[in-house]
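Every protein chain but one is kept in place in this view of the complex.
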Amino acid sequence: MATVPVLIGVSILIFVMLNIIPGDPVAVMMKERISPDVVEKVKAQMGLDDPLIVRYFRFIGGALRGDFGMSYKLNRPVSRLIMQAFPNTLALALAAALVSWLIGIPAGVLSALKPNTIIDRAFMGFSVAGISMPIFWSALLMQYLFALKLGWLPVSGFYGAKYLLMPAVALGWSAAGTIARLSRSSLLDVMQKDYIRTARAKGLSEVRVVVYHALKNALLPVVTVMAIQVASFLSGAVITESVFGIPGLGRLAVDAIRTRDMPLLEGSVLFATFLVVMGNAMADILYSTLDPRIRYGR
Amino acid sequence: MRFSKWLCAIGIAFICVVYGAGTALAQGGVLRIPYLEDPKTADCQTQTISYLLPLNCFDRLVECITVGPGESKIVPGLAERWEISDDGRVYTFYLRKGVFFHHGTELTADDVVYTFDRMLDPNTRALNTDILDWVEGARERMDGKAIYTKGLEALDRYTVQITLRGPYAPFLAVMASPQASIYNREFTIKSGNRFGLTPETTSGTGPFVMKEYVLNDHLLLVANEDYYRGRPQVDEILVRITPDPETLRMLFEAGEIDIFDCDYAVSQIPYFTNHPKWKDYVASSPRVGIYYYSINQRIKPFDDVRVRKALQMAIDRKLILDELFYGKGHLENGIMPRGLICHNPDLPVIEYDPEKAKALLAQAGYPDGVEMEIAQVSGARQWLRINEVVQAMLREAGFKARIRQMDEAAFYATRSTGDLPSYVQVWSADFNDPDNFFYTFFAPKNTVARSFNYESQEVFDALEKGRSLSDQGERCELYRKLEQVIVQRDAAWVPLFSLEHVYVLQPRVKNFVAPWNGWSDMSYYGIRLED
Amino acid sequence: MMQKLISVEGLAVRFFTRKGTVRAVDGVSFDVDDGGIVGLVGESGCGKSATALSIMGLLGPAGETTSGSIRFKGEDLLRLSPKEMRQIRGKEISMVFQEPMNALNPVRSVGEQVAEPLKIHLGLSGGEARLRAIEMLEEVGIPDAASRYDQYPHQFSGGMGQRAMIAMALICEPKLLIADEPTTALDVTIQAQIISLLHSLRERLHMAVLLITHDFGVVAELCDVVNVMYAGVIVEWGNVVDVFDDPLHPYTRGLLRSMPRAKRRQRKLEVIGGAVPSLIELPQGCRFHPRCEYVTKRCFSEEPPVFQLNDDRLVRCWLFEGRMKL
Partner (left out) sequence: MAGKGRNCVPRALRQKVRAGLWQETISRFGENSMAMVGFYVIAAVAIVAIFAPLISFHDPYEINLRQRLLLPSGAHILGTDAFGRDMLSRIIYGARISLLVGLIPSFISIGIGSAVGVTSGYLGGKIDFILMRVADIVIAFPSLLLAMVIMYTLGAGLSNIFIALSFVGWAEAARVVRSQVLSLREQGFVEAAKAMGVRRRAIMARHIFPNCLPSLVVLFTLKVPEFILAEASLSFLGVGAQPPVPSWGLLVSQGKEFIFSAPWVVAFPGGAIFLVALAFNFVGDGLREALDPYLKR
């Protein structure tokens, strides 16, 4: 992915769309207590009356210097808002990724080792179930069961590891199916390879064959997906963050759309996009460190 | 194995982040309050949405307190007494001595002058300048033509005098509204544009001091030991921000928060009132607020009074009140709801009569009915619920209504240009005066900005007159007449009902008094916790 | 007379596929003597590899050895538990595969893979195994073995890869090496090197070799005895020299004629017409009859039995009915 054109494209896309959408950041700030005089005055003071192009270049000019401006509504510097929200989203994303790997990889591996058996169906079924539920629904059910009925976990909030468990499962499970599918088909593939036969011909136990000879090969493509997946969790955890009250990037971005908060939306989406791009780059790096064929060139 | 090293690294990073992310929450004398949307700032001049922080961290010159269900009274606040000149233009407030801001300096008259001047200063970008519109020189100050406000003057260290450009009867009530909270000059200037955003840059005189503020997560307020009315009963208030109402509900059921506002789940009132665990802990109070449907006279055929009258008659308000709100409220036939001074209980009742509505439509030239739109903020279920039912009712009376959901920003933007079709809303009193209702909806610019487009010089004149009268009886007379003109004669507004505000409390919460006007935000000064 | 190291009797292997049951090996018997080199020759798809995999117990989930016995040092391999079988694989019997590049794990270093059998079979520590593996790599002719130990398969050439495979197979000094087309994927010059390497290693380690190939040339250079296999059965067995000089079975003749020879100047390389039959639906009668030049009426209906011509010559063809010496 060419980073710069993509980021510029995204920034233009947001800008154009925000200007097509009907809506007024000051009006929505005031909601019911709106006063027409005040709206006019404040908009003029905020420079919202300037032509589109002027506003875009004002924004981009600042962004290039690392200054995304002030959020209209929150009246705080966008960069600080993002840096405050980012660690929370990162924690959620990593935890969710961990969950999706913990569910997806073993499920995929076990399924691949016993293809077309009950074990295969059960494990794949369980991981695919996660991508078959709306997150807010599974979250609601989990909150009801584990927080309210059983009292094992807190309902929501973000004050430590146990608070992270349910959101991580809700989000991670929703991605486990993809990981499981990929691990399964990848491992099935690898198990057909000649070198697996070689390994068996050496008299290795099946466990050693799988663990030492098959898994690393099979998980290489999974690793690539994993890095991209973390990046997409970072940007896509909108609903999980809302339901579990996590002050993260997703909520920031959604609020920004709702309130037509251009600087904040540009800032948060560009940041998220940047993460996705970095996720891709990370995946490449990871892949090449893990795969000697690429590491040492051909 | 390099691969497992990677996994290890990720795992460790994850654990670090998790433990670093927050501190454990203290329990004890902590009142735990849920909040759906972050208040954004404690500075009530620059926001119009949340009164939580102004009501708990700041004080006003005078306070409007709840003296009974839905009843209020204006009492001394930071001003221990005040005088109003005979012509109703000059207000002199005598400040209490020895009131200190949280950061330690004493409140003086200069702070009051500064506070209101700051509001009018265009650089503040204040959103609540309306309340000071009547102060002499306010407009010049707002337009940047003056660098001070002529009508604001500190006579001495503890006396402040506010001069209005004409008599404005509701002014005292306005001074009790949260927007009129008093700031400290020195501290506020020093905090600059970060005032109200962090604990370090927030200082008022109120019963609670802001101690922690994590945006979109929580706020921690601690008791102000030196509060001039005495230390509050609880040690701390923890405000937990949770944007999902069901999550909030579960937090309450799991005992993690103390007060549940049934506005978040109106449908659950019977559940709570019948539940053995909660039924004894349901508090409710009337709310000085009115639910209404707007009518946009710019949109045909609503320029025809017969069509508007038909619309008034086409909604079975009783059924909605009984079924959707479990009868917890009263039908209203005017603009001034129960609890507002000058409320008129003897207004003619608007009867539900779909047949008559049809006849009226036919009379107006629409025998086959009328197409219309009902706008609402998308996903706002309290409105959706009413709209879906009303949509079905209107169909019986010949109105083919389509519900148009718009997101908030589009909704308010469209409304402010006067182009929004009918919508249902509630207006709760900011201060106990009819002006807060009539002027808001029917003043020349406001009637456009709220998409009524009810252009009646008669009404405009009466509104101005009402503001300047000082005799309460005379004012009430005027507003009651005006109400009849608007609702009964011109059918410019469809009154629905006023509702009770229902709260459910954890058993440990004592001394809970629902605020007179039915706001969700309230001062928690008087609440006590028993464990 | 040398002792029999492994004796395969009436071996039958089936693969169960979507299209039907493949009778890949259909009653094969042969022996390998201690220290001997036996060739198993035939076109691809005739069941050679299935025979080898059956011996190794590596047929995979779709394949099954349905009857017969494989006696190795007097023990029937088919009756061993998976665990016992694992102790034989790589230690007593090793196998070298066709394409070294595919048969080596691309993400593990070559040295690790070579040393692995030492660790699991002989319980050597990492350091010991490494030293031993480097020695072995040197022995198979990999220059600078110590530094190449840590290289990955893609850094090896095909020939070097095959040497490494051989090193890996022989590192525990097995009694039997099964070499499945060990030279097919390699250049001609490299082929020769590998063949001579196998030759010399066999001498030194005194092991037996079962060489599976479609290339009579390789057989001629390496083997003592040859089995010609066609469509799941052995059609001719004999001393390499005898078979070469006087091929009996029409299939063997066809194979030999299709082989380029340096010795005599050949006018034209011939090919055997037709293709190996589907092992799912075998032809009635003799399996070779649809392609046979000498086909008789009998060949259509009756499957020929094995005719023994002399002590060390067997053939499965009706042509030799009369010449039976038994």
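Note that the chains are named A, B and C in the order they appear, and that numbering of residues resets to 1 at the start of each chain.
We adopt the following convention: a residue touches a chain if its C-beta (ideal position, glycine included) is under 8 Å from a C-beta of that chain, and two chains touch if they have at least 3 such contacts.
If you're wondering where the values come from, they're calculated on a predicted model, not measured in any experiment.
Touch with the chain that is not drawn comes from one residue among A:Gly203, A:Pro221, A:Gly236 or A:Pro292, which is A:Gly236.
Of the listed positions B:Ile65, B:Ala283 or B:Leu324, the one in contact with the omitted chain in the full complex is B:Leu324. Touch with the chain omitted from the figure is made, among A:Leu153, A:Val269 or A:Ala283, by A:Val269. Listed for chain B, the residues touching the missing chain in the whole complex are 245-246, 249, 253, 265, 267-268, 270-271, 319-320, 323-324, 377-381, 384-385, 387-389, 391-392, 403-407, 409-410. Take chain A: the residues that touch the chain left off the picture are 1-2, 5-6, 9-10, 13-14, 17-18, 20-21, 23, 116, 121, 124-125, 128-129, 131-137, 140, 144, 177, 181, 185, 232, 235-236, 238-239, 250, 253-254, 257, 269, 272-273, 276-277.
Methods note: only the chains that are shown with their structure count from here on.
Distance between chain centres (mean CA atoms), chain A to chain C: 53 Å. Between the Cα centres of chain B and chain C there is a gap of 89 Å. Residues of chain A found to touch two or more other chains are 216, 290. Across the complex, chain B meets chain A through its residues 1-3, 6, 10-11, 13-15, 17-25, 40-41, 46-49, 122-123, 125-130, 142, 193-194, 197, 214-218, 240-244, 246-247, 250-251, 253-254, 256, 406-410, 412-416, 425, 427, 430, 445-446, 448-450. The residues of chain A lying in touch with chain C in their complex are 193-195, 197-205, 208, 212-213, 216-217, 220, 290-293, 296, 298. Those residues of chain C whose C-beta lies close enough to touch chain A in the complex are 56, 58, 86-91, 94-95, 97, 99, 102-109, 113, 116-117, 120-121, 151-152, 154-155, 165, 168-169.
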